[in-house]
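Of the protein chains in this complex, one is absent; all others appear in place.
What follows is chain A.
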Amino acid sequence: MVDEVTKKTLASIPLLKTKAGPREKTEWPERLKEEYCALIKYVENNKQADNDWFRLESNSDGTKWWGKCWYIHELIKYEFNVEFDIPVTYPTTPPEIALPELDGKTAKMYRGGKICMTDHFKPLWARNVGKFGIAHAMALGLGPWLAVEIPDLISKGIITKTENAGTSQNA
């Protein structure tokens, strides 16, 4: 159900052990540490595979996340802001990852630039509730979305390199 490359990427991201959401005051800090460890491992793996494609950081209680993600198309780097909240229903439901700059530019999005993940990602998440974390949401949710949507948006002229150049230069 998932292609081989993704399977390999997935296998190298540590699974999480503590199933707890931000309202579970005693267990959430432990979960948050696991989230960070998984993200660190994933970013390190990406760097080693020469496929570094995002950075994330959070507020101190780990309920709000933001950062950058980028996608290279025909040797040009396109960069976007990423943001999401950890919902109270997490980790039963995944975070709704948003790319606010692209809001209104593609139909595969909900209000506020939340990317559409219903078909390709939610079933995977549902089967792994508790064990999947933010790193998995990036790898299986946002990654494939960018791979499909960005080339399409570029080909339609909706994203142009000049418009995006300001952010990509200093990255």
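Following the convention adopted for this analysis, contacts are C-beta pairs under 8 Å (C-beta built on N, C-alpha and C of every residue); 3 or more make two chains touch, one makes a residue touch a chain; residues count from 1.
Going forward, contacts and distances are computed from a predicted model.
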Of the options "Ubiquitin-like modifier-activating enzyme 5", "tRNA-splicing endonuclease subunit Sen34", "U4/U6.U5 tri-snRNP-associated protein 1" or "DNA-directed RNA polymerase", which is the UniProt protein name for the chain that has been left out of view? "Ubiquitin-like modifier-activating enzyme 5"
Of the listed residues A:K8, A:K33 or A:K156, which contacts the missing chain in the full complex? A:K33
Residues on chain A facing the left-out chain by the touch rule are 1-3, 17-19, 22-23, 29-30, 32-34, 36-37, 39-40, 43-44, 47, 55-58, 61, 63, 85-89, 92-93, 96, 107-111, 116, 118-120, 122-124, 126-131, 144-145, 147-148, 152
